[in-house]
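A single protein chain has been omitted; all remaining protein chains appear in their positions.
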Amino acid sequence: MERYVYMDYAATTPVKKEVLEEMMPYFTEKYGNPSSIYRIGRESRAAIDEARERVAKIIEAKPKEIYFTSGGSESDNWAIKGVAFANRDKGNHIITSKIEHHAVLHACEYLEKHGFEVTYLDVDEYGIVDLEQLKNAITDKTILITIMFANNEIGTIQPIQEIGKIAREKGVYFHTDAVQAIGNVEIDVNKLNIDLLSMSAHKFYGPKGVGVLYIREGVKIHPYIHGGAQEKNRRAGTENVAGIVGLAKALELAYENLEEHNKKLVYLRDKLIKEVTNKIDYVRVNGHPEKRLPGNVNFSIEFVEGEALLLSLDMMGIAASSGSACTSGSLDPSHVLLAIGLPHEIAHGSLRFTLGDFNTEEDVDYVVESLVKIVERLREMSPLYENVKEGK
Amino acid sequence: MERYVYMDYAATTPVKKEVLEEMMPYFTEKYGNPSSIYRIGRESRAAIDEARERVAKIIEAKPKEIYFTSGGSESDNWAIKGVAFANRDKGNHIITSKIEHHAVLHACEYLEKHGFEVTYLDVDEYGIVDLEQLKNAITDKTILITIMFANNEIGTIQPIQEIGKIAREKGVYFHTDAVQAIGNVEIDVNKLNIDLLSMSAHKFYGPKGVGVLYIREGVKIHPYIHGGAQEKNRRAGTENVAGIVGLAKALELAYENLEEHNKKLVYLRDKLIKEVTNKIDYVRVNGHPEKRLPGNVNFSIEFVEGEALLLSLDMMGIAASSGSACTSGSLDPSHVLLAIGLPHEIAHGSLRFTLGDFNTEEDVDYVVESLVKIVERLREMSPLYENVKEGK
């Protein structure tokens, strides 16, 4: 394969060279257990503490409010179930949205089986939650609002500051799954009134299998993984020292030149959107025109199916993703695309490109050129397109 | 520091060169998300599947019975809480022992707060559970027996086959925390009638932050981390591909020349025990004389305190560990040492050396020599020793 264009940075990212370099010593020489009191143990402890400070600084938190986990899914599960069970005496109601990641949705469904009630807020055609509906949903039994910062499929960024304000005024904890937002958007947990926030390192050029849950001081939450006294008795398990160091370094790099990075991504993103919509008919762009992640592009290409698109792109050395149910062999296409009102058959033709640090303008050109050919070929096979051409 | 002797392999181990080498490509080039259908995604998927097969082979399991987690603590929490909640209709009684790791004990205590009843079995002076007591404890409400394979502090290996047999006869699931045993002991989950088994890679020269839960086909268990469809819908979260590959490689290496490895460790261990007990008076060896991990040495050195010993050893470049409460700043010394009947004051002077692949005979000589000096110095300061010398 001559050319390889990775445009699925929302799925995962490669670990950056500088990140891996900082991690390396912790596999071999500096392997001490951070709970041990001898020299190499203390060195590991110091590395974790430093990482905690580095992470805290980025989101304007206190170091002691940063807890390391095994990734975004664990952080989401911990935040939601941990807060729910710890505040059961206060109430049993949780508010979330219909377009959350499965880690949030399935944690909420689990709680529904355990005596909790969950309100799933609607979103508008752009994927933005309805703030009025949110306000009206809050009762005196509401203990948690969990709404994602930015959506992983359509890239829509929520009005987090407003949500935080509403939550604070009503005295309800506010958790946000910032797995997709972090590294792309400035986040100040105080300004935004965020009480809990999830991240996952592999989404911002750090390693897979390590994440963070930010827990504001004073928030009542149960531990989720019980055992040793790590993470101030709140998250047991020998710490993934190399991973934690990598997470911190990756996060720092992401915020080092955020503006420049975003400018480049927005330029490439908008070019991709413009050229594809110009060159292919019956294409729509999902998500919000402005309030979207700098690297996210989500198309619905009518009369073709997502998996077929992905396989064809793969044959041409292009990595992308789709919200089609056929990707997973399940019946319903992406709950996000349905929630913004796409009909099933159009959701099936959805295609997501997420741009990242290593993409170039040539990549975009190559993708456009390839996609035009692929769509043409697939539409020739499609009985639906035939009908359209014939004006049926 | 001229000399550095690491003798705390039960706390954690360095990642072996060969292991790190296999991991490396998965950070940078082969970074695809295993859930993605394009080439680099499929490559990651294949790497995980291969790792699953490699792990399964070692413990005679089926590949589909191997689930990757973030470490021993998560595996223990998942096994215990997952089985408990999934089998609540059958019963609410769990049996464990008094010398389990905190990941097991605290998971059990959590369940006690949620309507479960837990029996904590006694152990004898060597740390072996009482099989008669186990049999008598089983009722028709018992759904799970969880007993560790080998103890992390005193190295005692339990009669796992007998426990498995009892569990199977009574139709009760049997989980074993094999975090310390795996890599040191041959384990065949079928011969031993094990239904669930926990491991953690960093205990056998793999990376920190990755583990396994073996779940026998047919065992009823809930997922613990909800979200995406990874691990056959049972453990959500983007897989730590590099870590998983490292775990598999490390496990293979451990079993490649287990006999030789163990022979060496037993030799060094017995030499250490012999010389220390010869050269220092008022020392006792905790744990079982034969049924113990090849690398585990646990002394109680009377009239001195564990943390003081560790700090002194550290000053001489020796890394060891202690069951003294003072290491952690808590009041009670190790629950394991108390369970085998050590009086508080003796438990306070406990000292654990755990030998590993990189230890040499010279290391042992150096430790003995240093320990003799240290104990002498500390005892000179000790009011208790003074009394003994004066025959009080």
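Chains: A and B, in written order; residue numbering restarts at 1 for each.
By our rule, contacts are C-beta pairs under 8 Å (C-beta built on N, C-alpha and C of every residue); 3 or more make two chains touch, one makes a residue touch a chain.
The criterion applied here is as follows: contacts and distances are computed from a predicted model.
*Asks:* Report the protein name recorded by UniProt for the chain absent from the figure; options are "Nitrogen fixation protein NifU", "ATP-binding cassette domain-containing protein", "Putative acyl-CoA dehydrogenase" or "Branched-chain amino acid ABC transporter permease".
*Replies:* Missing chain, UniProt protein name: "Nitrogen fixation protein NifU".
*Asks:* For the chain that's not shown, point to the residue among A:Ala178, A:Val212, A:Val304 or A:Val364 touching it.
*Replies:* Touching the chain that is not displayed is residue A:Val304.
*Asks:* Just name the one of A:Ala325, A:Leu351 or A:Leu371 that touches the chain not displayed here.
*Replies:* A:Ala325
*Asks:* Write the list of subunit A residues that the hidden chain touches.
*Replies:* Residues 303-308, 311-312, 315, 324-331, 333, 343-345, 348, 380-384, 386 of subunit A touch the chain absent from view.
The rule is simple: only the chains that are shown with their structure count from here on.
*Asks:* On a C-alpha centroid basis, what's the spacing between subunit A and subunit B, in Å?
*Replies:* 34
*Asks:* Considering only the defined contacts, which subunit B positions touch subunit A in the complex?
*Replies:* Contacts found on subunit B: 1, 6, 8, 11-15, 17, 20, 27-29, 31-33, 35-41, 69-74, 76-77, 101-104, 106-107, 109-110, 200, 202, 207-210, 224-229, 236-243, 307, 310-311, 313-314, 317-321, 327-328.
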